[in-house]
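A protein chain is absent from this complex, but the other protein chains hold their places.
By letter and in written order, the chains are A, B, C, D and E; residue numbering begins at 1 in each of them.
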Amino acid sequence: MQTHQAKRVEITIEAVMESRLTDALKKSGVTGYTVLPVLGGSGRSGAWSRAGQISRASGMVQVVCIIRPDRLDDLLEGAFAVVERHIGVVTVTDCVVLRAERF
Amino acid sequence: MQTHQAKRVEITIEAVMESRLTDALKKSGVTGYTVLPVLGGSGRSGAWSRAGQISRASGMVQVVCIIRPDRLDDLLEGAFAVVERHIGVVTVTDCVVLRAERF
Amino acid sequence: MQTHQAKRVEITIEAVMESRLTDALKKSGVTGYTVLPVLGGSGRSGAWSRAGQISRASGMVQVVCIIRPDRLDDLLEGAFAVVERHIGVVTVTDCVVLRAERF
Amino acid sequence: MDQLLGLAAENLISPIILSFALGVAASLARSDLSIPEAVAKGMSIYLLFAIGFKGGVSVADHGIDGRLGLALLAGITLSFVLPLIAFALLRVMTRIDTLDAAAVAAHYGSISIVTFVAATSVLESQGLAAEGYMVAVAAAMEAPAILSALWLVARGGDGARKMEPNLLREIMLNGSIVLLVGSFFIGWATGKEGLADIAPFIVSPFQGVLCLFLLDMGLVAGRGLREGGRIMRPGVLAFGVIMPLIGSVCGLGFGMALGLSTGGVALMMVLSASASYIAVPAAMRVALPEANPSLYLTLSLGVTFPFNLTLGIPLYLALAQTVNGG
Amino acid sequence: MDQLLGLAAENLISPIILSFALGVAASLARSDLSIPEAVAKGMSIYLLFAIGFKGGVSVADHGIDGRLGLALLAGITLSFVLPLIAFALLRVMTRIDTLDAAAVAAHYGSISIVTFVAATSVLESQGLAAEGYMVAVAAAMEAPAILSALWLVARGGDGARKMEPNLLREIMLNGSIVLLVGSFFIGWATGKEGLADIAPFIVSPFQGVLCLFLLDMGLVAGRGLREGGRIMRPGVLAFGVIMPLIGSVCGLGFGMALGLSTGGVALMMVLSASASYIAVPAAMRVALPEANPSLYLTLSLGVTFPFNLTLGIPLYLALAQTVNGG
Partner (left out) sequence: MDQLLGLAAENLISPIILSFALGVAASLARSDLSIPEAVAKGMSIYLLFAIGFKGGVSVADHGIDGRLGLALLAGITLSFVLPLIAFALLRVMTRIDTLDAAAVAAHYGSISIVTFVAATSVLESQGLAAEGYMVAVAAAMEAPAILSALWLVARGGDGARKMEPNLLREIMLNGSIVLLVGSFFIGWATGKEGLADIAPFIVSPFQGVLCLFLLDMGLVAGRGLREGGRIMRPGVLAFGVIMPLIGSVCGLGFGMALGLSTGGVALMMVLSASASYIAVPAAMRVALPEANPSLYLTLSLGVTFPFNLTLGIPLYLALAQTVNGG
């Protein structure tokens, strides 16, 4: 099948920052994104788990964004401005997509 | 450790289509797949979120399928027949796996 | 933006094994990991789904770990000791990260 | 008329309606108030189980009358026919295309069980009884409308489109139909004794659960209005109010012809007037994925549902009382 | 005998059993009806809390009698011994290998708290009292069977297999044991006054919640039967029915020896007859991952659980009444 090069950006960030991040992504020109729930994790700021949480304060989500390679820098700059002061992880992977006209 | 080349196919699709997609995957010869929940997202057809959904109609899931590289074309053809008319995103990434005999 | 090479290891494993796996990861020197919920899946041991599960016995989770490439072998050895006798899938993908000092 | 206004006013300041209004207001104000998906689904399972069970107990109690079969037939007929009316109306009143019109029409042939539940509690507060088997009629009306819509599309020339395999089974055995019918039979089989066992669960707290459920529906409806508001052109909006009125009149006719009690006639009107927002949207995503979900969900959940909940139910009840006596 | 049949029939058409049957039927028919995992877990927490609390209150109320210690000991002994019987039976009746047989055996030594809860409500509807501390016995019986199974495997020559570190602590402190024992002590400490505060939550709606919970268990059991059906060979199936009978007889012996009330004897029988489907499967996945989960889950949840729920409980109760009087 006809496939096209793209970048897959995955940003794990606190749930309270989700809408700020997605706003920044939209501003940087992405056409879409997907948000996955996160159950728990561990990092320099310790371990946490979603079980029994009643507060939004300590949960995280993972925002996945597929983009055309030439848009990567804009996206990373926009995302970084949001993520910078916050805990969280940003990874970028090469991938190929079907239906490139969507991105 | 001994690792082997493989392809990681990730398909984000409406929850109502999940069983149709996995049936198609099985028909195309995959030996397994994993389904992840999706909390929300945004694309050409607008933004949505799982909060408060009582209907299955608007939720999405992400189906992940690890396969031997030589099976990729079969899989994509099978998946595409299901995804074609529906909203959703398909990405393919190169990866390596342990225990290749499983795929 | 300044990015750095890294490896993204994704391990899909039974929920009952989660803490054993993350303990092994920590012992192998990882600085963090993220746990994603899994809704269902299918493999050689049949299909399962999270709907209506009252037992922890049959659920799975996906543990994602981003590491510096030179730590990969340690991690895989540690993880493999846990995963070996259990059902589950391990994949490794090349990726780039922001803020490499974190890993 | 006075009585109608009184009933409407009383209805409007009930905890149920105000909870719905709170949900709409919160989401229009972009509050982050939300009810977890699992809890919302849990409450809908509770409501379906309770309403089905109580319907079954009432049939066990009053004996089954010959009208059950006829009422089911009437419901199925309405569900098949109402989409045709809705479709014609949409083509006249709005500019939306065949596909979207058919998808919307399917929603109006089918039913909203929460509207039905809300109507039941208005009836109860008025001391009006209704045939217990009306929940079975509700279940029977869920699916046929989908077939009408698919036929409307097929007829429209898009002949290549064939019925998705499995879709029919999926529709007929969708969770809410199975639960409603199943608990109806359980209630029927166990009768008053069974009810006594579980009444503190399915009867006493029912109204309260309904409040929280409607709070959630308000949140979802408000979100839909916020995002789908732009596509709600005047013609579309008007359809969302006129179609339930037409539906209710059809329901009135069938209910009278069957000789149902006044409560039963009112419920038949409510079923005909209400629009699906669970079973049909899911079926449409499978069968007509190109149809626009914002359109049908916003219309059904954001326009017709609130209309029925606030003004429709008292109106249909008043009409049933006027025409049928009681 | 007549009385037994009457009791069985009455039991069979209760909302509880019919809800379970609805779940099985829905999932065999491949309906998409499902209860969200979080809601199912929430209901199980509710049931454990309520049953533990009520047991504690009953102990506070009737005073503790010297038999509590003996009853705990009896339970622990049964939990250690029953897997040995089950294992031997499996080796005779079926062809499954040592590992699978040990894993299955562990389930039958341990207990199913939902079966216990269902039996309690049958006792209540019959006006039969039972020792409140039976919930503590239930908690004590959860874990020992796992150790027996591990011993059976180790003995089988696979000597290299050493106990997973932490496993013992995990088993002893698994959520359901902690909740059951904890709420038992809370009920004991707060007594009737504590119960009065929360009775409208843990007593009145209990039966209704149990219905929805059993609906979910039916859905899960049905799914298991659909997928694990093939491995249910006749010998295995027969084991799933014979083993609870053997277990119940052992329970009868211990209960009589202890001089428990008729209700207490019946509950001891139910505990011995029932098979775990929460704690033990989780432990087996950690300790014996090569054993086949479809086998033990389908057997425990798809065969023995429904058998006990429908026929077993009335039978054990009738036996206890015959032998113990009352």
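In the analysis below, a contact is a pair of C-beta atoms (placed from the backbone, for glycine too) under 8 Å apart; a residue touches a chain by one contact, two chains touch by 3 or more.
Everything numeric here is computed off the predicted structure, so don't read it as measured data.
Engineer: Of the chains you can see, which ones touch the chain that is left out?
Structural biologist: Contacts of the omitted chain with visible chains: A, D, E.
Engineer: Could you tell which one of E:N174, E:Q207, E:S276 or E:T304 touches the chain left off the display?
Structural biologist: Of the listed residues, the one touching the omitted chain is E:N174.
Engineer: For the chain not shown, which residue from D:A86, D:C211 or D:C250 touches it across the whole complex?
Structural biologist: Considering all chains, including the one not shown, the answer is D:C211.
Engineer: Which one, D:A26, D:L82 or D:M284, makes contact with the chain that was left out?
Structural biologist: Here the residue in touch with the unshown chain is D:A26.
Engineer: Please give every residue of subunit E in contact with the chain that is not shown.
Structural biologist: Counting only subunit E, the missing chain is touched by 36-39, 41-42, 45-46, 49, 53, 169-170, 173-175, 178-179, 182-183, 185-186, 189-190, 194, 197-198, 200-202, 204-205.
Engineer: Just the residue numbers, please: which parts of subunit D touch the chain that's not shown?
Structural biologist: On the subunit D side, contact with the omitted chain comes from 13-15, 18-19, 22, 25-26, 29-39, 42, 125, 200, 204-209, 211-212, 215.
Engineer: On subunit A, where is the contact patch with the chain that was removed from view?
Structural biologist: Given the touch definition above, subunit A has residues 14, 16-17, 20, 45-47, 49-59, 85-87 touching the missing chain.
Here is the rule we use: only the chains that are shown with their structure count from here on.
Engineer: What are the mutual neighbours of subunit C and subunit D in this structure?
Structural biologist: B, E
Engineer: With chain centres defined as mean CA positions, report which chain is farthest from subunit B.
Structural biologist: Relative to subunit B, the chain whose C-alpha centre sits farthest away is E.
Engineer: Quick one: point me to the chain whose Cα centre is farthest from that of subunit C.
Structural biologist: Farthest from subunit C by mean C-alpha position: D.
Engineer: So what's the Cα centroid distance for subunit C and subunit E, whole Å?
Structural biologist: Roughly 34 Å, centre to centre.
Engineer: Please list all residues of subunit C that touch 2 or more other chains.
Structural biologist: In subunit C, 36-37, 49, 93-94 touch at least two other chains.
Engineer: Can you pull out the residues of subunit E that are in contact with at least two other chains?
Structural biologist: In subunit E, the residues touching two or more other chains are 32, 34-37.
Engineer: Using the contact rule from the top, write out all pairs of chains that touch.
Structural biologist: Touching chain pairs, listed by label, are A-B, A-C, B-C, B-D, C-E, D-E.
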